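Removed: one protein chain of the complex. Kept in place: all other protein chains.
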Amino acid sequence: MVYCAKKLLIIATLLLPIVACAPNRSAAPTGETTGEAQQPLVTGAIPDQDPEKLQRLYGKLSEYLEQELGVPVEYKPVTDYAAAVTAFKVGDLGLVWFGGLTGVQARLQVPGAEAIAQRDIDANFHSVFIANKKAGIQPLTDINGLQSLKGRTITFGSESSTSGRLMPQYFLQQAGVKLEDFKGQPGFSQSHDATIKLVEAGTYEVGALNEQVWKSRVAAGEVDLNQVDVIWRTPAYYDYHWVINPAVTEHYGADFVEKVQAALLKLDPNVPEQKEILELFGASKFIATENGNYQQIEAIGRQIGKIK
Amino acid sequence: METTNKSKRLGDKSAKLNESVNLNVNLNVNEILFELKQVNQQFGRLQALADLDLQIRAGERVALVGSSGAGKSTLIRLLNGTLRPTGGEVWALGRCLSRLSPRQLRQAQQHIGTIYQQFHLVDSLAVIHNVNAGHLSHWSFAKALFSLIYPLEIETAATALRRVGIPEKLYERTDRLSGGQQQRVALARVLVQNPLVILADEPVSSLDPERSREIMALLRDLVTETGKTLVVSLHSIDLALHYCNRVIGLREGRMQFDAPADAVTKAMIEALYRL
Partner (left out) sequence: MDNKPLQTVPRPAWLHQRLRWALIALIAIAVSLCAVGLQPAIFNWNGLGQLWRFLAASGQPDLSAEFLAVVLRAALTTLAYAVCSTCLSLLIGAVGGLLASEVWWLAVLPHQNLHRSISSTIRMILAIPRAIHELIWGLFFVNILGLDPLVAILAIAIPYGAIVAKVFSELLDETPRQPLFALLNSGVPAANAFIYSLIPQAFLNFVSYAFYRFECSIRSAAVLGIIGAGGLGYEILLSLQSLRYHQLWTLFLALFVLNGAVDWGSAWLRHRLGSPTRLDLNLRRPTRSRKQSKPGDPLVLGAGIGLLALIPFSFWYVAADWTKLWSPRTATLLAEVGQAIWPPRLETLPQLGPLLLQTLAMSILAIAIAGMGGVLLAFPAARNFWSPNGLLAGHTTSGLGRIWAWTRLLLTRAFLLMARAIPAPIWALVALFVLFPGILPGAVALGIHNLGILGRLMAEVVEDLDPRPVVALKAQGVTAPLLFLYGVLPLTLTRFLAYILYRWEVCTRETVIVGLVGAGGLGRLLTEQLSSFDYQNLLVTLAGFVVLTFVVDWISGTARRALR
């Protein structure tokens, strides 16, 4: 008890100043010093592709947005899909780069949230099915070819990934293939890169992932094409997009959503600084989008059980 | 009957050992069992034993007396080969212990049994296993392992426990026994080991006076019955004089006196313990 009492005392004395000063320096860990008076716009992203670039990416993007919008912008690192959606829901994230499915999940939990921008490639996004060469699966000619995957082992990416899970599972369903038709339980490798490597290793015979990641890894020579190759490319669908929380209008004015959208769309590949941001996103341009574009994703999400 | 059994076993065993170990083991009384030549033992800066010369012959019952820190335990550890002298030589059973290979040392140690003040038993094992540990120097690994699951050579263990007076404790867990009973288990283990000499390092210091006398009497009877040699360190001079026939007084690592028990005088004892 001596020990406990001491500890209590110590902690109590420690907590007092912290409790007192904490609210004033909520932005301190990231080192932002601008705008003491104004609440910062907190942005976030769900790491799905090249997440280690996020660090650099968001520093640049935050700077750009601060300049354009005239409000402090802060980046919060969140690694977990569910955590990002939840943080958006409770209003701690104002502007988030979501995937197709997670964007819908987030908007459904926040009435008034809006999808405002996407990359040029996102309006026409694809997934690829890849297979280990040893599995002897021939490239498929159409969606019905997916039936030949019955009895194989398969891995998806992350549970809530649109390109690594939702759409592939949807197209499998379209072809009449249920998850139970595969050998064992499907894997969830948690990332597109892990999917490539696990199929390349032959641990799983088939994998499904984001086509953009596949292409960039092939281009970089990081994939052994003697071990693994694409067997099918899915039809196009909408994927990644920026979603903005309606709460931001309370802090920064009614036209803030439009201002953010304009700032994103204005990113110009001809300006070196801005080109860098676009490159890090793997985009040549941001284009406008709207909630309606994701109706298909929402329907599929409900069908597959990812949206309740 | 027990005695004859035991002697017979002893005879068998020494014959076997003579063959395999080729140690010059001889049970003749007066044969030199231990010999210390100018032994020095240093622990860091502490001189635990200094210039000790000593001979112990088969059949003797030697008491080591002296106050704490006099070097009694150190001497016992030198005799059973767990400690190497920093100077001089310790000879046991005709061998210089510090010149033996680990294997040869183990073979010599099989003939030297030791019991301790704190018993040094494996608490969490049943008594049977602690007693059977006396067999370990000649048991195979497989047999030893099997015996832990299904105890072997129960007859021998039971006989030994009977001899020390606690036959009913055979399957009891050792840490459930009293101090006196645990020391009896340690004695039973030495009986099973059946060495030529028993070393005892303050075997009764943790016991009450009545228990002390019982254990000392038991120890004396055991060594006389089977013609073994006993070297025992004791706090109590009375016990030493009563149960042993030779008394060695140690003081600050040096030998103060070495005399037959009946020749030890009050003056010698006072000199030994004088501050």
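Points to keep in mind about this one:
Per-chain numbering from 1; labels A and B assigned in written order.
One rule holds for everything that comes next: contacts are C-beta pairs under 8 Å (C-beta built on N, C-alpha and C of every residue); 3 or more make two chains touch, one makes a residue touch a chain.
The structure presented is a predicted model; accordingly, all values stated were derived computationally and were not measured.
Screening B:His129, B:Lys228 or B:Arg251 for touch with the missing chain picks out B:His129. Only one of B:Asn30, B:Gln55, B:Thr86 or B:Gln118 touches the chain withheld from this view, namely B:Gln118. Within the set A:Gln38, A:Thr79 or A:Asn124, the residue that contacts the chain not displayed is A:Thr79.
Among the residues B:Ile32, B:Ala50 or B:Ile154, only B:Ile154 touches the chain that is left out of the figure. Residues of chain A in contact with the chain left out of this view: 1-5, 7-8, 10-11, 14-15, 18-19, 22-23, 25-26, 28-29, 42, 47-52, 54-55, 76-83, 85-87, 89-93, 105, 109, 132, 134, 153, 155, 158-160, 184-191, 193-194, 197-198, 200-204, 227, 305-308. Mapped onto chain B, the interface with the missing chain covers residues 1-3, 80-82, 84, 102, 105-110, 112-114, 116, 118, 120-125, 129, 133-134, 136-137, 139, 141, 144-145, 148-151, 154-155, 158-159, 162, 167-171, 193.
The rule is simple: only the chains that are shown with their structure count from here on.
Chain A and chain B, compared by their mean Cα positions, are separated by 76 Å.
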